[in-house]
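Structure record follows, encoded as structure tokens.
With one protein chain held back, the other chains of the complex are shown just where they sit.
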Amino acid sequence: MDVKAEDFFFGGLKPGNTTNKLGSSVNLVNVDKIAGLNTLGISLARIDFAPFGLNPPHTHPRATEILTVIEGELYVGFVTSNLNGGGNKLFTKLLKKGDVFVFPQGLIHFQFNKGHTNAVAIAGLSSQNPGAITIANAVFGSKPPISDDVLAKAFQVDKKTVDWLQAQFWMDNNN
Amino acid sequence: MDVKAEDFFFGGLKPGNTTNKLGSSVNLVNVDKIAGLNTLGISLARIDFAPFGLNPPHTHPRATEILTVIEGELYVGFVTSNLNGGGNKLFTKLLKKGDVFVFPQGLIHFQFNKGHTNAVAIAGLSSQNPGAITIANAVFGSKPPISDDVLAKAFQVDKKTVDWLQAQFWMDNNN
Amino acid sequence: MDVKAEDFFFGGLKPGNTTNKLGSSVNLVNVDKIAGLNTLGISLARIDFAPFGLNPPHTHPRATEILTVIEGELYVGFVTSNLNGGGNKLFTKLLKKGDVFVFPQGLIHFQFNKGHTNAVAIAGLSSQNPGAITIANAVFGSKPPISDDVLAKAFQVDKKTVDWLQAQFWMDNNN
Amino acid sequence: MDVKAEDFFFGGLKPGNTTNKLGSSVNLVNVDKIAGLNTLGISLARIDFAPFGLNPPHTHPRATEILTVIEGELYVGFVTSNLNGGGNKLFTKLLKKGDVFVFPQGLIHFQFNKGHTNAVAIAGLSSQNPGAITIANAVFGSKPPISDDVLAKAFQVDKKTVDWLQAQFWMDNNN
Amino acid sequence: MDVKAEDFFFGGLKPGNTTNKLGSSVNLVNVDKIAGLNTLGISLARIDFAPFGLNPPHTHPRATEILTVIEGELYVGFVTSNLNGGGNKLFTKLLKKGDVFVFPQGLIHFQFNKGHTNAVAIAGLSSQNPGAITIANAVFGSKPPISDDVLAKAFQVDKKTVDWLQAQFWMDNNN
Partner (left out) sequence: MDVKAEDFFFGGLKPGNTTNKLGSSVNLVNVDKIAGLNTLGISLARIDFAPFGLNPPHTHPRATEILTVIEGELYVGFVTSNLNGGGNKLFTKLLKKGDVFVFPQGLIHFQFNKGHTNAVAIAGLSSQNPGAITIANAVFGSKPPISDDVLAKAFQVDKKTVDWLQAQFWMDNNN
């Protein structure tokens, strides 16, 4: 009813703080930040990378992502679904400034800054609320932890290794 | 079948040439440029503005647009639908670098660089093929022209004015 | 819970009053008039035309329209999106009683009664709330007005002409 | 590629021939008749009724229907889904000229001309290919016939009655 | 907000009571039983059959069904839509344990246990709230009843037969 310009506005998709273990920072502008996105099926993100910063393997359960590099370079990739006898293919590309890459909905993907300078990317996502699942965090950092019987069998390591991994701090680079 | 990384890649969302009447240039990366976008419901655009450049009133018939300014400043706005007794409201905002704005699906919107420096924006659009209808071009520059009986009545001007408008060159800033 | 037949009923899609500048009147039966249409993705309209009446260039941001003439004749048309080197094509047809025409989602279209008798059309629209944007009203009659810098540049006219247009009364033929 | 106005046009949604057992005739303009409807999610129908003509109980498996009476009067109704302890409710209404009624997707509905004059309705349907299942025809007139074991048990009649019903001619009033 | 595991859980898709006229029982786990299904577009059902039990001709107005037999055997079928000159085709199959069959959205279908032992099926449905319309119940058991003028004409029987059918008890095998 009482709609106004501010309902379609978010002020300050600022450079993120990348002084962390991963050397990266994701700032997603979804329907929580712009109420006017409701039912409109889209959101936008800025991703900052320190030198050798990594946006680690993750998925968006409800969105495809299309990304362009606006500063620096990024080595990016995604892995396909299981397929009869030929799945889990890795597709990668080194993106220079102005290059564009697509990460299809729900597939595991990453972006890695192999260079000595900062890198910045802008991405569109095909959902008002795409979600983000950082694989390591969800698998080894869930609350409560997943049973180590399950993880030891799934990852072909002993339980001690699983327990050690679960004891680490799994930072979330999503702001 | 024979999918490869290149099917998800577009190389070089370069700065557009803005030395034209409008002082702007749109470069849309849709499914025509990245075949892997098929069925994925998203695309991405870069929009360049010379000083006082304008991306004139237009609509995307099949997409909502979410835009962020990565260089300079932009004055942006959209107009709502007709509503019983209160439609055609104009919502505007002056966007600084890092600000984000949403243009809901199908609504008439524009972006204008009021400043003396260049401006650049990156936008996500919620369709693999959003389309773009530049209002002036579609109304006064269609091929063949719309009957001047129709346009004179619709725009409350005489036919001579319509004919003069239809004789102008209506440039398309979409590349 | 307490659903009843009246929730799926609207009484009286009556002939509209066409004694106005445009000589036309649109009566749209959307979810505001029939609550039971919620989530069902459709609505219906009746459009009346006096002799030489015009339903001026407009779009429906969320719907395709399929129309049939039930009385008189109508000259109708729509303009396609911008396309690389060949867009803004005008498609027109003179519809006699019983003829059917489709206006694809979001495209600018019009209906014009070229004849000396009344004309009436019935249209289905593919949304419970299709919206309607009358181009002239949204561009020259928005509240507040769009900056005349923007409109003068977009429509290749001087600011005085824009100001004159913005001072006109832009009637809304949607009831 | 080579799109033209005719791809969006169907000429002659004419009065149907109602001199048949049911006294009704349906003329549906779907994507088979207008190729340009592809992916656009809508179609249109004209339904003619002789005095006491019936469009018998049927469903549209892929569409909601919104109908208006343009001549005569129609007694219309639909039946809701099974619900715990309270389903199969019948909602009916006598529609006069200009009245509008909605038949939600997949529900069994009918239109009946109780009067001594012809009646005509125009309907919008929320699919490019809504389909139509005339209940009596599908149940008793399928090719090959449904096993009379199934139908006798389902309809609580003896097999002789089922066989008699299956031997009738089940006309299709869809043109 | 306060989501918990129970929101995604339903305890006890138990064997249904098949000691009824139809010899069958349907237990549908939809969004009413698992709140977490909201917006997720799927539900699940268990269907039990006594010897010679029948899940009578019915439709799901908002879902396709995919079914597998986990005990016994089932004779299943569906009827296609009306088509110009060739509709109302019956497709049937005798399913053994482990066989899978699809009933497309909105089409009339049935499952019949021709054997002397019980049969059990599990089915997925493509909606959080698929609905179920048992044809005989909706046609002859609605509340209030459909006019016998309508039904006599539609089913080519006299009104006395319609009245007799409407006086029967139409049980609902959906739990």
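Each chain gets a letter, A, B, C, D and E, in the order it is written, and its residues are counted from 1.
To be clear about the criterion, a residue touches a chain if its C-beta (ideal position, glycine included) is under 8 Å from a C-beta of that chain, and two chains touch if they have at least 3 such contacts.
The shown structure was predicted, so the numbers you read here are calculated from the model rather than taken from an experiment.
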Hey, which of E:Leu22, E:Leu74 or E:Ala123 is the one touching the hidden chain? E:Ala123
Pick out which of A:Leu54, A:Leu67, A:Val100 or A:Ile122 touches the chain that's been left out of the picture. A:Leu54
Missing-chain contacts mapped onto chain A: 21-22, 54, 56-57, 59-62, 75, 77, 79, 81-82, 84, 87-90, 104-108, 110, 112, 114, 131-147, 149-151, 153-157, 165, 168, 170, 172, 174
Those residues of chain E which, in the complete complex, touch the missing chain: 3-5, 8-14, 29, 34, 36-37, 40-44, 46, 63-68, 70, 78, 80, 91-93, 96, 98-105, 122-126
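Assume only the chains that are shown with their structure count from here on.
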Type of chain D:chain E copy interface by residue overlap (half), same or different: same
Measuring from the mean C-alpha position of chain B to the mean C-alpha position of chain C, what distance in angstrom results? 22
Give me the residue numbers in chain D that touch at least two other chains, ranges are fine. 104-105
